[in-house]
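Here the structure is laid out as structure tokens; the discussion comes afterwards.
Note that one protein chain of the assembly has been removed; the remaining protein chains are unaltered in position.
Labels run A, B and C following the written order; every chain starts at residue 1.
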Amino acid sequence: MEYVNPEGLRLDGRRPMEMRQLRGEIGVVSKADGSAVFEMGNTKVIAAVYGPREVQNRSQQLNDQALVRCEYSMANFSTGDRMRKPKGDRRSTEISLVIRQTMEASILTHLMPRSQIDIFVQVLQADGGTRSACINAATLALADAGIPMRDLVTSCSAGYLNGTPLLDLNYVEDSAGGADVTVGILPKLDKVTLLQMDAKLQMDTFENVMQLAIEGCKAVASYIREILLDNTKQLEFRRGV
Amino acid sequence: MIFSKVKGVLADEVLDLPTQCPSSRTPPPPSPVTVQPPASSPLDFEVRLGIAGKVVKRYSFLIGDPLMVGLSFGEKNFIKGGIAHDLRTDGRKRLTYRPIFVETGVIPQASGSARVKMGATDVIASVKAELGKPNPSHPDKGKVSIYVDCSPTAEPTFEGRGGEELSTELSSALQRCLLGGKSGAGAGIDLSSLSIVEGKVCWDLYIDGLVVSSDGNVLDALGAAIKAALSNTAIPKVQVAANASSDEQPEVDVSDEEFLQFDTSGVGRHYIVDATTEEESQMSSAISVSINRQGRICGLTKRGGAGLDPSVILDMISVGKHVSEQLINKLDSEIAAAEACDEDNEMDS
Amino acid sequence: MAGKASATPATYSPSPTGHRKKRPPTLTDSDWIRPDGRTVHQCRPAFLRTGAVNSASGSAYAEFGNTKVIVSVFGPRESKKAMMYSDTGRLNCNVSYTNFATPNRSQAPEPKDLSSMLHKALEGAIILKSFPKTTVDVFALVLESGGSDLPVITTCASLALADAGIMLYDMVASVSVSCYGKNLLIDPVSEEESYQDGSLLITCMPSRNEVTQMTVTGDWSTPKIHEAMQLCLDACSKLGKIMRTSLKESASCPHD
């Protein structure tokens, strides 16, 4: 199948290096300490952060740092063909773990000893790149909860189809069987914190694709920064003195 | 996706249908989904949804473990006193609802969807239609299944399997109200309108609810969301006809579901509707009634363990009927507003 | 279940007086033939027995027509889960079906749903304050599903609780009716349930006249609900008497 037509356009009309439309919104779950919605095209994710709060299960309490937990769940209606999956299947467990480890690396856990931070991500619509969208949503939610972080974490994926590196794969491109590279970076520190790839790629192609994904991450980072800064300014001027 | 199944069932009649990819970047296909057959198709699949319902619900609901929202004795007494004096903690009267906020078309991949907010309670409902085989015992009817999920974003205790108990309870309460008796009588959704070829093909409607944030009265919010989602739903009407008048807009059929909640507080002598989490924690029992436009009862569930005098139940039903009329009107106008807004957005994009 | 002479199944059909004026004598009403030959307002004979499981603190066996249920009660015993402090006891209910309970394995209803319904039905009748910090477990096993399963489970569970010596405000009796066109069929069997237009289930504490659980499905008018409720409540109070009798029997002639 042709994923990039001769004019150089992808199935949904994007150019190979073009990202889908991003949209982020802070404060969607009023009860949570921090929450956010993040959309990448048709992929839509809600993240809610509870904590830092008292550790619920005392045996898990850490005396020198915060306990970070994460649960990823998909709504029944999130995928094209409706499936009712049991909670905690392998894929969800794996993604929960990936998100937890990625976020934990950025949170200054040592500042909140003996406490617990819960990150819940709920996929409302899945159209490729859910992992990335979850991480971006979780970053926004953590920042909204006022949890100190070394740096923002942003994520984006890239793939390689029809001999072209493609940024931010959607579901159709993702399931085409080509390589899919998901990268998470700490933009300020300029470090990669997450790197996952399915399928195989030539070493030099891989570098190109990964570089493309990193560029994507940076674009996401500048968007997220913009939202956070705007939000902070709003909160501050509304509060007044 | 939906249509791939047709091939298996109706291979003789159906040749090809466009599969709709969950496309990216470009704005999602507006729902109602217009399914346009390719010009080469000898058959025209024109599409129309048939749900003709009539239900109204009212509901009440006790959430989780009361310890979760433990209130001190003074606060409990304050809530009870408020109910007795007809002035609840947020200033509402016993039979006043919180403002309801409806948004339709939130899940573009679904046949219909809606999001409803009442105070801090926030739920999403989606309707998906798939082709399936009718149940041999009811060959002339389609099938509807309802599932509710409680997201841990709403309440950390819903993590893992923590939300399952509540999910089951909500699902079965909604099923009871929407699906009617086993014969299909009194259902909120007219199952026979979902039939395509008797005994062979019918629509399977999957109604999924998701609780995103909870602050009491989740059941009512879900009911309202399902009603809004159904009125937002357009299902292809499958016709075996040869001409291709494909640019005809599919018609959206509305099911007249209404839901309304009804609680009794622990005080016992007064009833309240649309309880917040705190009020729910004080309810010893509650009655959820679903009432349709004609004022008939289409489902009832008692919630909470404490016993109630039968006359009290009948009394609550009559109060519920009274409140339901107002709620139906309120919801109707909210849904109409949401759909107008939804259409505006589509035109803009 | 070695049947004793006194254990003749008792029936608890409601007396028709309460709702006569509500029911115009239509032809269908009298001509109605139910699959098991009962009249519309006739209940299946109820066979109730306590002490079915020796290892349990209390147990009961119920046989209503083809519906056969066994319930065992354990406790009050220490809660397994580390719970927060609470000055009341906890009730834990679990309903399961045997593989052979229904003709088709997949037909059994969702046991999780039934468990939570059973919990709600019993919760209000148990004096939870009488066993603080501990848990009472109620395990119900449906040996054969023959219709009106939940009412039978609830009734049987209440008997088992009484047999276990758990403090109760009252016995809990449960009865359901099916609506079939204009007719109300009490205590429907599976076949009737699968064709019903609507159903109404009431669980109540007969001597306190309190309803602990009630569900309605289908399309009902208020007078009809009223009629059905009367019917069920009447049947419940009679069923309550049968339960009492069976408890007294087991108390007077203890198991060998």
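Note that a residue touches a chain if its C-beta (ideal position, glycine included) is under 8 Å from a C-beta of that chain, and two chains touch if they have at least 3 such contacts.
One rule holds in what follows: contacts and distances are computed from a predicted model.
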Omitted chain, identified by the protein name its UniProt record gives, among "DNA replication complex GINS protein PSF3", "Ribosomal RNA-processing protein 4", "General transcription and DNA repair factor IIH subunit TFB4" or "3'-5'-exoribonuclease family protein": "Ribosomal RNA-processing protein 4"
Selected from B:H85, B:R161, B:K200 or B:H322 as touching the chain missing from the view: B:H85
Touch with the omitted chain, as defined above, among A:A145, A:A158 or A:L194: A:A145
Chain not shown, touching residues in subunit B: 70-75, 77-78, 80-82, 84-85, 87-93, 96, 98-99, 101, 117, 267-269, 334, 337
For subunit A, the residues touching the chain missing from this view: 25-28, 33-34, 51-54, 63, 66, 108, 112-115, 143-152, 186-189, 225, 228-241
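By our rule, only the chains that are shown with their structure count from here on.
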Taking each chain's C-alpha mean as its centre, the one farthest from subunit A: C
Chain closest to the middle [Cα centroid of all protein chains]: B
Length of the line joining the C-alpha centres of subunit B and subunit C, rounded to whole Å: 31
Length of the line joining the C-alpha centres of subunit A and subunit C, rounded to whole Å: 51
Residues of subunit C touching at least two other chains: none
Touching residues on subunit B, where the partner in the complex is subunit A: 1-2, 21-26, 28, 106-110, 113, 120, 122, 124, 126, 128, 130, 147, 149, 151-156, 159-161, 164, 206, 208, 210, 212-215
Touching residues (chain side subunit B, partner subunit C) in the complex: 67, 137, 164-165, 168-169, 172, 176-177, 179-183, 185-186, 285, 287, 289, 292, 296-310, 313-314, 317-318, 321
Subunit B-touching residues of subunit C, taken from the complex the two chains share: 84, 86, 110, 112-113, 116, 119-120, 122-125, 169, 179, 193-200, 204-205, 208-222, 225-226, 229, 233
